[in-house]
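This is the structure, below, for whatever I ask next.
All protein chains but one are shown at their positions in the complex.
Residue numbering begins at 1 within each chain, and the chains themselves are lettered A, B, C and D in the order written.
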Amino acid sequence: MAVAARVAGVLLTAFFFGLTFEGIGRKVTARIQKRYGPPWYQNFIDVLKTLTKHGWTHGWIFDFGVVMALGGVIATLTFVPLGNFVAFPGLDNFFVIVYLFTVGALGMAMGMVGTGNPWASIGVARALTLMLGYEVPYLIVITSLLYNFKTSNISTIVEIQSVNGWNIFRFPIGALVAFICLQGMLGKEPFEAPIAPAEIASGPMVELSAKYMGLLMLMNTFMEFVEISIFVDLFLGGGNYFEFLLKYLTVWIFAIMISAVLPRFRIEQAVYFYWTVPLLLAFIQVFLVVAGM
Amino acid sequence: MLYDLSEMFREALSVPYYYLPLFLVSVGIYGIVSQRNLFKQLVSLGLIDTGVNILIISLGYIQGMEAPIYSAVTPIAKFVDPLPQALVLTAIVIGVGVLGLGATLLIKIHERYGTLELDELKFSKEHQRWQEIMDDEGDVGV
Amino acid sequence: MITLLIAVPLALAFATIPLRKLARLILPVVVLANLVILFALKPHVGKIIELGSWPAVYGITLFFDEVAFYFLSFVNMMFLVISLITRDERFSIPLLVMNAALNGLILTADFFNSFVFLEIIAITSYIISTDKDNALGSFKYLIFGGVASIFYLIGAVFMYVQGGTLNMAYSSYIIGMSNPELMKTALVLFAITLLVELKVLPFGLWVPDVYGNGSALTPVVLGSVVSTATVYLFSRLSLTFVDEHLPPVFYYTVLASIVLSQLGALYQKNLGRTLAFASMASMSTVVASLLTRQESVVSTALFYLFTDALAKFVLFTVYGNLGVANFRNAKTTGIAFTFSSLSLVGVPIFAGFWGKYYLLKALFEQENYVLAIVVLVSTLIELAYVTKWNIEQWFAKKETTKGEIENIDLPFVQKLFVLLSALILLVIGLFPQLLLDKTNLLAEKLFDFQLYRDIFFGKGGM
Amino acid sequence: MSNRGNVKIDERTVWEKIADQLRSRSMWMLHYCTGCGAVELPPSMTSRFDLERFGIGPMATPRQADIFLITGYLSVKTLRRVIYTYEKMPDPKYVIGFGSCTINGGIYYDSYATINRLDYYIPVDLYIAGCMPRPEAIFEAFTKLMEMIRKGEANGWKRYKENYEWYKQNQLRSLGEVIIHDEFHE
């Protein structure tokens, strides 16, 4: 039962804090644009409003895709350690989380293309290409970390950091590369080509009416929660639950600030960028790790 | 006078025995390599045959002996070695056979291509048709 | 008694002119008679036959031992099959004469005698190669054959002048004792003439035009029968009488000939010429392994020779009669063609595989890596075009441009023999030991000059 | 929401009420500018007036939009697209008509190409007077609409559903077959 409680705890934190931080994010963007912006609970209202509307479905594959997407991301969420609060202590292997994460992505992609709208296919094609872009340097940097600590268990790395200091200071280049890739994962401004509202009518979400939009927004929040919490666990060390949330917020605000001011990359520019600058930095990081930094 | 002519002729000829056949064979081979006319090649083949036959006979020659024709006048002991001459007989017969066959083939070629000149032969329509058969492209290229 | 093998075909060859209507039957009957005589005389193997009871050194002698027996049986077996298969009896006279000459060539122990038989074979093969009115190709062959044959004559006469006798055993023994240098030059002269018939490339340039003329008779007769007899003579001369190597020039030309003829075959777009090049390649492989002068390699070379001759027989007969066939409506012929072509390439369950397997094994034991690699590379190239042609014929496009194919399938007789030889290849493929023991015996016999000479000196007469 | 004997009896269930509360606080506007009034929207969304404070933001597709702004005169061709898009929007949807052109055709009332009365074709919940109302008027309208939703009076979409036939007839009469046949295709 303790496991169920812990899992519920993780999910509720993700739900509650995810949406609140998104609200705070919108407020920060508004502030940057010299306006007040919506209240912090605006995202709760948006999600619940969409869940009450009467939308349309494009067949069983569309529903199955949306449910699989949300289910996959929830499953990934349960394995992610929040600071020292972990649902399954030993089992949060980094590769398992990254690849379980792709179940959600594949479910969403399949559902959206299942609607039959070519905007969605273009959006998903861009999303997958972007993923090819940011995933390679990200995995290289993280594996160099894993190689350094000789374990691929995130919670053990969290404990190590609580002993001898945050990794962000020991591997500054790695942290930088990870953050750039994080920006890509979140789908925030410089790398927003897959869901560009003006170009391809918000990409995959073109046919999402009412509740499907709500479920997908929830999924998006959980995805962001997973991505940022992995970054925080690996680079900003341990500490109890509240310290974790504080670090989460700072990283989130930092990401929002960058995305508020930057225009949008074209998709091949994004991949070209990812495979030159971050990959080079990742290699420098690897060289340092292997050379026994 | 007649006698010293043959004498003078004999000194001129006192070159080693293989000069004449070598000369004949090389003329024959040059003939085949250079001539563009098929019939001339056949003639040069004949030339080579004769050259070789002469070589064989000269091999069997013993200085100062007589031709091995068995008649009352010539005693047994004074013959040159008769065996190469026997061999030459067969060789000549074979040469005749080959040349005869060559001539028939030439007639056949002439009937078909209308010429014996190698250059014209190449561009005759008959040759073209044969060339096409040679390269009808099967649809499987390696 | 054994002289009947030469006399009967020669005599009856010219008897066919008056007996016009019997012409079709004479050839098979004669060849059958040869076989019967041959097997009847099997127990008297290892005898000399002095013609006209002149003693060995002076008279013309025939020598009938195991090697001669197996080669004769193979040659006459092939002749029997050919005679049953050919439908046009225009060539029955030259074939009979050639049969006599072939038997003579294998039996004779006399240099000039072998020259005469060689020349008769040459003339008859010129005549046969004019099939499908290929006069130009045959004329070229005639000129080149004529030029090349003079070397054999010169060599024979030299052996006579030095050794004092035309008998092979005597003269090679005496010359071998007195000055081996001349023996070597004589062997080179013999080799030049024989290599023309053995289709090694610089000498075998005439082969594609003659073999590729589309007739079923020429390539089979020349390819399988005459080449095998010439291999016998070549191995007899170069292995038994001379125990040094031929000059290295020959070895390198033969190696080059293997690869180049395979490449030539790869380029060909016409099946006939491809098969011609293929037979050149396989014959040069046999010659190359003979030149290595090691007994194990020679025995595998003979194994390879017999299986290859059988396979080529099938391929040429099918091509001769059907051209580029569509096997979909000639299934059994197709299977036979594929079996023999795969055996040619060396696919495991066929005889060709054991040919290549034993050859490579022997080569590796002798550390002769160069020839092994050449054989492997040539098989690889052969694999490419053989597969191409097999697939081309199995999966031919239904609507062939030249309207309906005139001869859809082989007539029954030919189909029977083609299937029979394909099955023989399969049987040898499953039980290679049958043929291997025979070839080991042959190789061992070919190498001991001692036995060959003692019989002559011991004057065992008929 | 029927007002028999002008006593408004609220027939909505508790869930409906909560839902309306939510719908009023987070309205998504369809990013589809049909007329000249659309130019007023950007200033209302940027830092001076900031529509996002009320949870109102532009959405790219009708599938996610709640409010449909008809910002000015409607030509026949645009009306065809407006109806096609209106039917694409999920159910509780509200229409706001900008300016007098949507009420009686405005200054183009006598043109052959414009539609004089928007209400015949799609149910309009709210009109904003003014030949292109300024952002302040737009804010006035939005707060009015939020207040109507909370009270459950903004039932244009229900009216459209109930007398769908009437609307369809008006549309057919003036546009001919809406979707299939028009001058571009057959």
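The rule is simple: a contact is a pair of C-beta atoms (placed from the backbone, for glycine too) under 8 Å apart; a residue touches a chain by one contact, two chains touch by 3 or more.
Heads up, the rule we're going with is that contacts and distances are computed from a predicted model.
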Record-based protein name (UniProt) of the chain missing from this complex, from "acetylglutamate kinase", "Cytochrome c oxidase subunit 2", "Probable glycine dehydrogenase (decarboxylating) subunit 1" or "Oxidoreductase"
"Oxidoreductase"
If I'm reading the header right, one chain is hidden. Which shown chains does it touch across the whole complex?
A, B, C, D
Using the touch definition from the top, which of C:Leu5, C:Leu62, C:Ile143 or C:Leu239 touches the missing chain?
C:Ile143
Sole contact to the chain not displayed, among A:Gly23, A:Gly83 or A:Gly114
A:Gly114
For the chain that got dropped from the picture, name the residues of chain A it touches.
7, 11, 51-59, 61, 63, 66-79, 88, 90-91, 93-96, 99-100, 102-103, 106, 109-110, 113-119, 121-122, 124-126, 128-129, 131-132, 135-136, 139-140, 143-144, 146-147, 150-153, 156, 201, 206-207, 209-212, 214-215, 218, 266-268, 271-272, 279, 283, 286, 289-290
Per the touch rule stated above, chain C touches the missing chain via residues 139-140, 143-144, 147-148, 188, 192, 201-203, 205-209, 247-249, 253, 260-261, 263-268, 273, 277, 328, 342, 347-349, 353, 357, 360-361, 363-365, 367, 372-373, 376, 379-381, 383-384, 387-388, 390-392, 394-395, 397
For chain D, residues in touch with the removed chain:
32, 61-63, 81, 84-85, 88, 179-180, 182, 184-186
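We adopt the following convention: only the chains that are shown with their structure count from here on.
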Could you tell me which chains make contact with chain A and chain D both?
none
Expressed in whole Å, how far the mean CA point of chain B lies from that of chain C is 28
Distance in whole angstrom between the CA centres of chain A and chain B is 96
Chain C residues touching 2+ other chains are none
Tell me, which residues of chain B touch at least two other chains?
none
Residues of chain A that touch chain D when the two form their complex
26, 30, 33-38, 42, 45-46, 48-50, 52-56, 197-198, 201-202, 205-210, 213
Could you list, by residue number, the parts of chain C that touch chain B in their complex?
112, 116, 119, 122-123, 126-127, 130, 133, 135-136, 138-139, 142-143, 146-147, 150, 153-154, 156-157, 160-161, 166, 212, 214, 266, 268-270, 273, 324, 384-385, 388-389, 391-392, 397
How about chain D: which of its residues touch chain A in the complex?
15, 19, 22-23, 25-26, 31, 46-48, 50, 52-55, 58-61, 63-64, 66, 90-92
